[in-house]
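All protein chains but one are shown in place.
== chain A ==
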């Protein structure tokens, strides 16, 4: 297994990244279940972690949110200047949502079933100190930014489609003013056409709002369309990392080649 070269993250000076991970190791039951030596996400960038299920990519993602339970996390994770592993729960809660937001795999299950979407949005805004008329305005603007109508705010999660629910989750991030979105397989539970909508929304928000996206996916076709850089994980370790174009054009690791070969739409994929 090849150890990824350091310093691949490019030209940005140190300390300006929204999410900075160094020597992350998550251990459960005496085994390393996820290990990421280096990961940087700058404003407006999109970094994708790819790999098959069980490769430790979701664990790495949840670790950046400080949402790992029942496992030991070591290394250094800095999110918007906050050291996630040493910060107080209070400091962490102020970062979550307001600066880095989460988008989950199954969109409807990620929204509280007994709460109208507008109530959820209002509570989340109030949690971060935005209330009253400003909250209402932010909610309207945010659902507009993800191309949803205002009436979505009066609906319950089971009354909206998967694509709508996923776009609403992104709208939550926008309303809270998050600089980065951490997305765990955001499209894998959706139909192909709906996937395209969600991807289009994410791309637009990156371009217009400078939203950074840390994406976990096993969908290489999606990753090739949206990601600037890629980390390939297998069995808890990063086997290859680099610029997305480079990795897809000339994969160095045999496992990466295998993954790419399985996707017909990619240049190196099977016909």
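The criterion applied here is as follows: contacts are C-beta pairs under 8 Å (C-beta built on N, C-alpha and C of every residue); 3 or more make two chains touch, one makes a residue touch a chain; residues count from 1.
The rule is short, and it goes like this: contacts and distances are computed from a predicted model.
Looking at the choices "Probable sugar-binding periplasmic protein", "Tripartite tricarboxylate transporter TctB family protein", "Cytochrome bc1 complex cytochrome b subunit" or "Peptide/nickel transport system permease protein", the name in the UniProt record of the chain not drawn here is "Peptide/nickel transport system permease protein". Between the chain not shown and the residues A:127, A:225 or A:257, the one that touches is A:127.
Interface residues of chain A with the unshown chain, by the touch rule above, are 65, 67, 89, 93-98, 101-102, 104-106, 109-115, 123-124, 127-128, 156-159, 169, 172, 176.
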